[in-house]
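Okay, handing you the structure first.
A protein chain is absent from this complex, but the other protein chains hold their places.
Letters A and B name the chains as they come in the text, with residue numbers starting at 1 for each one.
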Amino acid sequence: MNAKKNVFSITLVKWAVAAVLVIILAARSLGNTDSKTAFEDMSAAVLSAADMTNMQEADNQMVRRLYGLDSADYAGFTLYYPTTNMGAEELLLVQFSDPTQKDTIKEAVEARLETQKKSFAGYGADQTAMLENSIVDIRGNYALFVSAADPDAVEKAFDSTY
Amino acid sequence: MAFNTIQFLFLFLPVAIILYFLVPGKIKSLILILLSLVFYAWGDPSQLILLVFSILFNFAGGIEIAALKRNEQHKAAKAALAGTVIADLAMLAFYKYSGFLLGGLFPSFTAPPLPVGISFFTFTVLSYIFDVYYERAEAETNFFAFALYVSFFPKLVSGPIVEYKDIREQLRVRNHTLEGFGEGVQLFLTGLFKKVLIADVLGGAFQSVYAVESKTTVLAWLGMIFYSLQLYFDFSGYSDMAIGLARMFGFKFDKNFDHPYAADGMTDFWRRWHISLGHWFRDYVYIPLGGNRVGAGRQVLNLMVVWFLTGLWHGAGWTFICWGLYHGIWILIEKFALGRVRTKIPKVIRIGVTVLIAFIGWIFFFTPTIADAAQYIGLLFGGAAGFWDAATGYYLMENIIPLILAVILCVPATGQAFRHFAGERGLRGSVISVVMSIVLFAFCVAGIISSTYSSFLYFKF
Partner (left out) sequence: METKEKSPARSRKKRRIQLYRERWYRLLGMAFVGVLAVFVIINLLKGDREFSENENRNLAQKPEFSKEALLNGQYFSDVDDYLSDQFFARDQWLSLNFMMKKYTGSSENGGVFLGKDDYLLEKPNDPNETALQNSEDAIRAFAAAHQGINMQMMLIPCQEAVRPELLPDGAPVRDQLADIASIQADLADAVGQIDAVSALKEDTQEQLYYRTDHHWTSRGARTAFMAAAPALGITDPILYYDSYLVSDSFRGTLSSKSGDNKPSDQIEVFVPQENMPQYYVYLPDTKESSGSLYVSEKLKEKDQYQVFLGGNHPYVEISTTADTGKNLLIFKDSYANCFVQFLVPYYDKIVVVDPRYYYDNINTAMTSTGITDVLFLYSANTFVQDTTLSDVLNAAG
């Protein structure tokens, strides 16, 4: 009967709403889960995808100087910075030891990008372009910042190893 | 967003008041809904989607059930009820209890972050669905009225849980008078003072005391007392703010607390503490299970079920369940075992024992495990560091004034005396009270600002 059909359409709408919610939540959570990859493996994957010729590894002091961070605070921390003052190639890979560190890293990376962009503004077109194309990927328990000629390759390695 | 913040008091609330009282009557409810969604999103925008979907889902659910009943499709109506309730509870269970339920089986499982107010708005929509099914109220066909019912910002985050049948008319028609607004302000300010000037101070006192590794007996008692008072002033203060705000916008809600630390017995205690939750469990669990109409044995079982659920509602953990059952047992003792004996005990002692039982119960709230709770209770009978020491004296004297103030405010006579002075003694009393309220409000602002104080002193030095 008509009345029954009407009710059925309400039932349908109700459960459609529920289904949409579940789908949205599922999609969201997939993007937020922590990775089980160990830091050594992630680091190996990411570094092998990057062209390291113009980068050098940073020690704790340099990390503190460039980012204002204490590498000891994190479960895993690797920073490669330019070998010369004129370079802009940089690679940062961090594994969080607790989720609240996400914001700290985000701010530190943003500040570093700003500083770098400012120092090349006006005369270092190539460097500026490289910095503009840099990739910052902070998700779950890892953070990646890569400024390089081919940042996508590094991002891909990061994504697939995650 | 929380009520005791600068952004609420000096941005959100003024905007809300201006918008609400300027727009014509028809759009007032819509304004409240929009304000409520912004209020909810302010804390965490990503969780807003849950609230919106809950509103849509349950709005459809209510109409569905009502329509099925009209069509005499009773089996289908029951199925629809079950389906809707299970879906609502599933969302609550997923966010609030999955960690508790699955954490034991899958240690690496991390529970999703708990959306603000989910316990409250889930119980709100459940009350609606049940009221529609049991034909205590008609299904809401006006989407905006329903959306307002669920999302209304004063009660959205921390209650009270207002049952749909109690608010149905007010969603449509409200009386707005300056007196009503002022009544709301009075309650709101009372709540703000309780929260900022008493609860937060005692909360700090509790944290300091609890952090002491080796407590004396007296210090353990102080810790329990500080916590118990903080919990009451925090929760009842927030409820007062909620009910006061609602009143400012024309809604009349029942009180949620009624001087529970002046209660005469545990049954009386639960008529005074978190009243809306007690009513919810009575109306939607206890009475459907049979209430007082069944035999004593079945009543005992029903009560224990209700108390188990009450404990579980307060928190996803064994300590909360234990707390619920603890209260259930005392209610049973009072109801079935004590009988006439109670009348022979002087009232003062009855109240004292009630308070003591309630205070000890709160220990389960602040200790992480039942074993810790038991250990803490043990400290009340003999501290790890003896009965008293200099540090105990220090913590007591540090907080003696807030402690005394809190105790004075627990007594109903205090509030009555103030209301008498302010509202029944002519102009002078009223003016003085209003000035006092403003001064106390200033103190609250000072307290709120100081909680945002931060200094990067050592970084530079």
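One rule holds for everything that comes next: contacts are C-beta pairs under 8 Å (C-beta built on N, C-alpha and C of every residue); 3 or more make two chains touch, one makes a residue touch a chain.
Please read all numbers here as calculations on a predicted model, not as lab measurements.
Among the chains on display, the ones the left-out chain touches in the entire complex are A, B.
One chain is missing from the display, and on chain B it is touched by residues 5-7, 9-11, 13-14, 17, 41-46, 178-186, 189, 212, 389-394, 397-402, 422-427, 429-431, 433-434, 437-438, 441-443, 445-447, 449-450, 452-458, 460-461.
Seen across the whole complex, the unshown chain contacts chain A at 59-62, 64-65, 70, 72.
Here is the rule we go by: only the chains that are shown with their structure count from here on.
Every residue of chain B that touches chain A in the complex is listed here, in rising order: 46, 49-50, 53, 56-57, 60-61, 63-64, 67-68, 70-71, 73, 76, 80, 84, 87, 110, 112. Of all residues in chain A, only 3-4, 6-7, 10-11, 13-14, 17-18, 20-21, 24-25, 28-29, 34 touch chain B in the complex they form.
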